[in-house]
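A single structure is presented below for examination.
Every protein chain of the complex appears in place save one, which is left out.
The block that comes next holds chain A.
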Amino acid sequence: MKLLTHNMLTSHVKGVIKGYPLLIKATEVKVNEVEFNPQFVCRMIPKLEWCALVQAADQLGHRQDLPGELVPDYEKNEDFLKKVHRVLMEVEVLEGCLQCPESGREFPISKGIPNMLLNEDEV
C-alpha cells in the first residue's frame, strides 16, 4: 500500500465519526524506485491532507526531510516535489495493518494489499 492511497482512505466502521486518518502499523515496509513525474505529483498535492501524509510517513520511519507544511509555489520546486514523490509513491507497506483511530478496528495489509472488508456484524 502506498501512502498516496493511505491519504485518501478513511474508516467506514459503523458509527465512527472521526475515522481519518487510519493509523498504520507496519511490520514490513519496502522502498521501490518509481520514475519521478513532477506533473503527477503537482496534480495530487491539492487532494492531499498534508498533516496526515507527514504523520503516516513518520509512523513508518520514512519521513526524512519532508516539511511539516506544504511549501508555497511548490510547482516549480523540484527538490520538494521529489521528496513528496518518494513518500507518496516509493514507500510501500507490504505487511501490517491499518487501524481505525476511533474504534481500534484493524484492517490487515497482506502482500501490499489492504483488506478493507468489514465483518457481517459491523455493517
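Following the convention adopted for this analysis, contacts are C-beta pairs under 8 Å (C-beta built on N, C-alpha and C of every residue); 3 or more make two chains touch, one makes a residue touch a chain; residues count from 1.
Here, contacts and distances are computed from a predicted model.
Participant: According to its UniProt record, what is the protein name of the omitted chain, chosen from "tRNA (guanine(10)-N(2))-methyltransferase TRMT11", "adenine phosphoribosyltransferase", "Large ribosomal subunit protein uL3m" or "DNA-directed RNA polymerase III subunit"?
Facilitator: Missing chain, per its UniProt entry: "tRNA (guanine(10)-N(2))-methyltransferase TRMT11".
Participant: Of the residues A:Tyr20, A:Trp50 or A:Tyr74, which one touches the chain left out of the display?
Facilitator: The single option touching the absent chain is A:Tyr20.
Participant: With the full complex in mind, choose from A:Val31, A:Cys51, A:Val71 or A:Met116 the residue touching the hidden chain.
Facilitator: Selected residue, touching the omitted chain: A:Met116.
Participant: What residues on chain A make contact with the chain left out of this view?
Facilitator: Contacting residues on chain A, toward the hidden partner: 1-2, 4-5, 8-12, 20, 34-35, 37, 39-40, 43-44, 47, 49, 89, 108, 110-121, 123.
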